[in-house]
Every structure is written in C-alpha cells, then in structure tokens.
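Structure record follows, encoded as structure tokens.
A protein chain is absent from this complex, but the other protein chains hold their places.
By written order: A and B. Residues from 1 in each chain.
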Amino acid sequence: MESLLSLITGMLIAAGVYLMLERHILRILFGFILISNGVNLAILTSGRLSKTGLPIIPPGGVMPDTPYANPLSQALILTAIVIGFGVLIFCLVLAYKACQVQESADVNLMNLSEREEK
Amino acid sequence: MVISVFVHLLLLLSLSSLYDPHGVRWQWQWVPSLGVSFSIQLDGLSMLFSWLICGIGFLVQLYAYHYMKGKPSSALFHIYLTLFMMAMLGLVLAGNILILFIFWELTTITSYLLIGFNHDQQISRKNALQAILVTGAGGLALLAGLIMLGGMAGSYELDHIIKNIHLIKTSNLFLPTLILILAGAFTKSAQIPFHFWLPGAMSAPAPVSAYLHSATMVKAGVYLLARLSPVFCHSDLWFWSLVLVGGTTAVWTGLLALKQTDLKLMLAYSTNVALGKLMFLLAFGSRFAIAAAMMFIIAHALYKAAFFMVIGTVDKAAGTRDYRHLAGLGGILKMSFIAAGLSALSKAGIPPLPGFLSKEYMYKAALGVSYLPTAILVLINAVMAGLAFIIVIKPFLVKPDENSVPLKSVEKYTFLWLPPLCLGFLGLFTTLFGLDWLNATLIGPASIAVNPGLETEPLKLWQGINLPLILGGVSLLLGLVVYRYHDAISGFIDQITRRLPSGNDCFEKVMQMISRLASWQTGIFQHGRLSDYMLLLFSILGVHLLWYAAALPVPRTMDFHGVSLHEVILAVFLLAAVITLLLSASRLMGIFSLGTAGFITTLFLMFYNAPDVAKTQLLVETLTVIFLVMVVRRLPGFADTATHSAVRRAVNAGVSLSIGVGVFWTLTSITSGTMDTKLTDYFAANSVIAAHGRNIVNVILVDFRAMDTLGEISVVVMAALGASTLLKKRKRRNG
Partner (left out) sequence: MRSVIFRTTAHIVIGIMLLFSLYLLLRGHNEPGGGFIGALIAVIAFALMILAESAEYVRQRIHFSPGLIAVSGVGISLFSGLFALFLNRPFLSGIWWKTSLPMGTPLLFDVGVYLAVFGAVLSILLRIVEDLE
C-alpha cells in the first residue's frame, strides 16, 4: 500500500520541481502547490497507512476499536496544509505585485531590488 | 566627564582593597551547560595591569578634558574611553579564558571607535578599519586557540588550565594551539609582520594614543602571553618565536622610528620597539627577565603615556608635530618640558628612574642567556636612548630659527600639563621611595603568576658597579652617538626602507585581493537569474537525496499489498492531470489540471482514513483555485514569457526526476523499516482520559501539541499581514 503512495509522492514532487525551475512565475507557483501536496502525502505515508479504522474513538469508549490510522501524522499534515496555504497566498500576492512592478512574469528579469526610476 | 573620572578612581580603590598578593577568585555561573562561568581572578599580574589601566586612565581622562574641550561630541569621547577602560579591566581580571576573549574583542571594538574618533577624516576611518581588521583577525585565531586550550585542559577556567599543564603538554593539539594564541598576541601587540597598524592608529586624538597605544591595549598581547606563559614556556617554539619575532620587531621598528619626522609617529614606532622587547624578555622566562619585564611594563606605561600627552600639548601649541619645525618649546611649555624631560631620562635609562631599573635587570637576564641577545639589547636600548634625546632636545631646547613655527601658550589649561607631570614624578618617587612596596605588592606576586616555579628577588636600585651597569652606560653613550648623527642615520635608513615594501602596502594589497576575489565570486554566484539559483539549489538537493536514500541501512521492499483497483485508476488520472499541467499552454488549463490533481490527492486522503485532513485539503484546494482564478487574469500569459532552451529543459527534467526518485526511494526506505508507535499509542490512550476528546487528531492539535498550532496560526496571520501590506503599499503609491 505504501509503495503506491510513495510513487505518487515522488511523481508529484518531481513535477513540482520541474515547474519551479520554469521561468513563468505562475508555473513556479503551480510547482509550489504540487510540492506541498506531495510533501503532505509523504508525511502521511511515513506515518504508515491504514484502511481499517478512523483515528476517532467511538462514543463511550476510551480507545479506538479497530487498528486505527496514525493520528499524529494526520495532525502534522493539518498543520502543514494550513501553513502551506498561508505561505502560498503570500507568494501569490508577491508574484502578482512583482509582475506589476516588472511588467513581466519572467523570473529571470526580476533581479532588481528597487524599481528603476524612469 | 566627572562621572568617568570618578569611575576610574572608584575602581582603583575597590580593586586595591580587594587585592591579596596570593590571588583571589570569584566565580558566578553563566552558561553552565557549556562550562562557562563568569569568573574573576585578581592576582599580582592582574593587579599590576589594573593599576596601570585605572591610574593612567584617570590621568588620561583629566588630560582629555582640556584636550577635547570645545570639540563636538567630547562627551562621547569620554564615554568611549570609559568603555574601553572597562573592557581592558575585564580582560586583565578575567579568570576564564572565554571571558578573557570576550573582553579582548571588546577592547578591539572600543579601540576602533576611539581610533576612528575623527571620523570626518578619511585617513582616520581607514586606519581604524585597518586596526580592527588586523586585531580582529588575530582575535579569531586566538578564539580557536583558546577553545583548543580549554578542550585539552578540560576546563576554560584559568586556574584549572594552569593546574593541568601535563594534559596540555602531551596533547597533539599543543602546537596548533600555541601558534594560534601567538598569532592573537602578535597582532594585538603589533609585532612584525603586523606592526603597521600601531603607527596607523596615530590618527587618533592624543589621549587615545597616550592610553591605548602605550599603557593598555597593545599590552594586552603581552598580558596574554605572560598569563599563559606557565603553560607554554617549556616549549622550544615558544622561546624561538618570541625571541625572533620580538627581536626583529624591536630592531626593525627601532630603525623605522629613527627616520620619522613626526614626533607622534616616532613614539608609535618606539612603542613597537618596547613591545618587541617585552616579547624578548618573556621568552627568557628567568627571574631576572620576568622582573625586568614587569618593571619595564610599568616604566614604559608611565613615560610613554606622559610623552604622548606632551606631544599632544605641543601639537596644540605649535600646530605641528614635525620636529624639523619645532624649536624653543621649553620656554613656553615649562611644565610639559619637565614632564618630557623626566620621561626621556626614564626612557634613556638614567638612574634613578624606572627605565634604568628595568634596563639593569634586562641586561642581567640577557647575560644569563648569552652574548648575542645582550648585544641586541644594547643596540635596542641605544636606539631608545637616542629617540628620547631627539624627542626632548630638538623641540624643547634648540633655539628657534627661520624654519620654526610660531608658538602659542596653552599651559593655562591645567590638565594639559598636570597629568604628564604627575606621571613623570610618579616614576621618580616610585623608584626612590616606593621600591619595597612595589616589590612586595606588585612585581613579586606578578612574577610568580607568570612563572610559578620562580624564586623572586626584590628589585634593588643600586647594586654596585657591575657588567649590567657598564652595559647601561655603553648604550647611553651609543644613544648620544645616535642623537649626534641622527640626520645621517635617518637618511641612510630611508635609503634602505624605501626599496622594501612596507607592512601597510602589503596590507592594502591583501585587502584589494580579497575584494577582487569577492567581486569575482559574486559575479559567478549572484548573477541575478533566479531560475539558475533554483537549479543550483535543487540539483544539490537531488544529489543529497539520492545519496542518503541509497546509504540508509535498511532493507527496501515494495509493498503494494491491499491496493484496490479504483486507487490505481485514480493514480493514473492523477498522472494524467499532472502531465496536462506540465504541458498546459494556457493559464486556466493549468489551474484546472492543478485543481484536479489536488482533488484526487484529497480522495487518497479519504481512502486512508484521514477525514480531517481530507476535508481541510478539499477546502484549501477550493480556496486556492479561487485565489488563482482571481489573480491569474492580471498575469501575463505563458506565451508572452520566454521559456528555457531545450537543453536547459532537459537538464531541469533530469534534476526534477532525480529529486522525485530520491523522495520515492527515501519513503520506501522509511516504510520498509519498523515504526515506533510510542507517541501514537500515548495520544490514543490519553485522548479521552486526559483530554476529554474523541477525535484524536483534533485533540493533538488543540491540546497535546497546541504549541505547534499556536505557532502555525501565528505564521498564517503574519503571512496575511505581509500580503496585506504589499497590496496596501501599492495602492497608496498609485493614489
């Protein structure tokens, strides 16, 4: 089971890295999103996978009944997703502003720290 | 100003009251985990230096009061001077070598502020920078040396180190440690080849030169070597490097001093000479040598500080420090003349001044070794005597002629002449009336601190007619010869030195080379093409991932057990979505396939029993698409932007594939091993009992690991604030 998700993770990250190496800033953002997804899956996989039980204790119980999915990796992913989302939105705004200032979406042209006075 | 003077006196008194010739220690825990404690050690050597630092500091502050009067930021000057004094005092009182190092660096920094005090002049800034670079580089070497020393001895406490000399001697780090510590001391004490920064530092105001470059800072290197001499003094390298470096410095800078026309520079080079001589004496390590060194430290501090102050006053009176244009000062600066005269007599080594006493014992020590060092010492002392005569006779006693500049009287300012005069008489009275006291409280205990095995012998002013006395006379006569034929000698030295590169030039060349190297490598690495930076980072990551994944020592097994058909189908769909994304030529197509990929990922999270994660992922994916669609219309299209060449795309593909394979391989290695479920079990077992929640994931987030979540929401809020300011700023500029 883990091998399938490992393959998917590897694929997502490889595609994400390829996109991050491109020159158009939107494609770099795409790459960022794919890598985030891949990393989330990687955390899930390394916490082992389970199809048998939810990490939720039934009412009245003190322990999950069946062998349950790892709650720790899930909690870590939740944190990672929200942080990743926050940073992504920041990057998106940054990219949008950078495009406006440089009048281009090519990151290789974005090498001025200050806008040149015209 | 009043406060800083008061601080000096107070410290002097309190230290004296705490002082015990056998040494006292205080210790406070500071960084216990690193074994660093703030310890203070007050023994003979520390007390000797503390007296000089506080006493001369006090007089220099008084002098600076009138010297800097009326200049802007004179209050700042007194603050810097007091800070420097504190740093220097900390240095000589430190009982822990790391504390010592911290104060060592503080003296470097505060001296930088003082040397560059006239920061509106370019030469001041340049020389201050030179001083901090040379001494700072030496400081780094010293730090490495001290850490190794502490490592060898098992403690950074000075008394431990001195007790565990046997551990240090047998260690194979002994040699590098010694070399590094010597490098630190030689840079600080301006020994060849680092001697050039000291004359350069003469661009500082006169009180700074009087204090830092005679009595205190440059002696820090001497202090350090004296302090650590019990550890190293049995080594041959110690002896030969001190003798050779000290001797060369003394002779060479002595010659350079003779060719100077600026009196202040002449004094600066003669300080180099004195420091070289001290190194020379420390190398011998015999009881006469140590006693001579201690006496010479006192004598030199007294006369050199006085000299610098007098030259500062001369500069005020005449507007120049060039002795060729100075004459007849004795008539106007009467008090300064007396101070300078006493100092010159001491420097030349005429009884009964302290300089004479140190010279006597110097010869005694040298005769105990062999004739060659004795001859060198005679030569050095002759140069010193000659310099003393030049500095006093030429400006003060010679009658004015058409070359001399007009003078104005400045002795109405008490503090311009009183402090140097005090220093002059202090030397005289100490040797005449206070020698017994000096022997018992300072020189004896200090000598024991430098070399614990020594039997000390009290210094005596008159020891009858013997070889040292005769040698003293000889060097005095030679000094008169030097004075008489000064013009010829300085012309001759000028001829020689002009052909040799000066230390200053070498320093400039090295600095130029460093900045050329820096701009060369900046051009290579910081070319401004962001996607190349990315490629570099990712290729390094890829190589490391593959490397470590391959090196993980676990058996790797593929496990497709329990995979159902719809998962495989979804995986294929995911692949298709990703490929569409990679190939998409339009922005909206890209967002669409990206969203598809995200939603398929969500489904996988559902399959593997992660309901909270799946829901969050679904919502985040939705919001991401909303944001992207909103912004994408304002971005240029894919077709409007240049793409990489085919070759570069192939390289990119290779790098990204290697990272993908590396991730896959690492994950397979991780999942092939056994899983430690201790934490998971704990959370599951305590979720209801301790935290009253049945959703374990949520309990972990808001209770067990709430600190993580707190950090996380702070990050999200900060990202939002950052994005808001970006958008806001732009708006204001447009409006």
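Criterion: a residue touches a chain if its C-beta (ideal position, glycine included) is under 8 Å from a C-beta of that chain, and two chains touch if they have at least 3 such contacts.
Since we're looking at a predicted model, the values are computed, not measured.
Engineer: Where does the absent chain make contact, in terms of the chains shown?
Structural biologist: Across all of the complex, the chain we cannot see touches A, B.
Engineer: Of the residues B:630, B:650 or B:675, I need the one that contacts the missing chain.
Structural biologist: Answer from the full complex: B:630 touches the omitted chain.
Engineer: For the full complex, which residue in B:123, B:440 or B:619 touches the chain that was left out?
Structural biologist: Going through B:123, B:440 or B:619 one by one, B:619 is the residue touching the chain not shown.
Engineer: For chain A, which positions touch the chain that isn't shown here?
Structural biologist: Here the touching residues of chain A are 56, 59, 78, 81-82, 85-86, 89, 93, 96.
Engineer: What chain B residues would touch the chain not displayed?
Structural biologist: 611-612, 615-616, 619-620, 622-623, 626-627, 630-631, 633-634, 690-695, 698-699, 701-703, 706-707, 709-710, 713-714, 716-717, 719-721, 723-724, 727-728, 730-731
The rule is simple: only the chains that are shown with their structure count from here on.
Engineer: How about chain A: which of its residues touch chain B in the complex?
Structural biologist: 1-27, 29-30, 33-34, 37-38, 40-42, 44-59, 61-64, 68-72, 74-75, 77-79, 81-90, 92-97, 99-100, 104-108, 110-111
Engineer: Touching chain A in the complex: which residues of chain B?
Structural biologist: So the residues of chain B touching chain A come out as 528-532, 534-535, 538, 558-563, 567-568, 571, 574-575, 578, 581-582, 587, 590, 594, 597-598, 601, 604-605, 607-613, 616-617, 620, 623-624, 627-628, 631-632, 634-636, 638, 640-644, 652-653, 655-657, 659-661, 663-664, 667-668, 670-671, 675, 677, 679-680, 683-685, 687-689, 694-697, 700-701, 705, 708-709, 712-713, 715-716, 719-720, 722-723, 726-727, 730.
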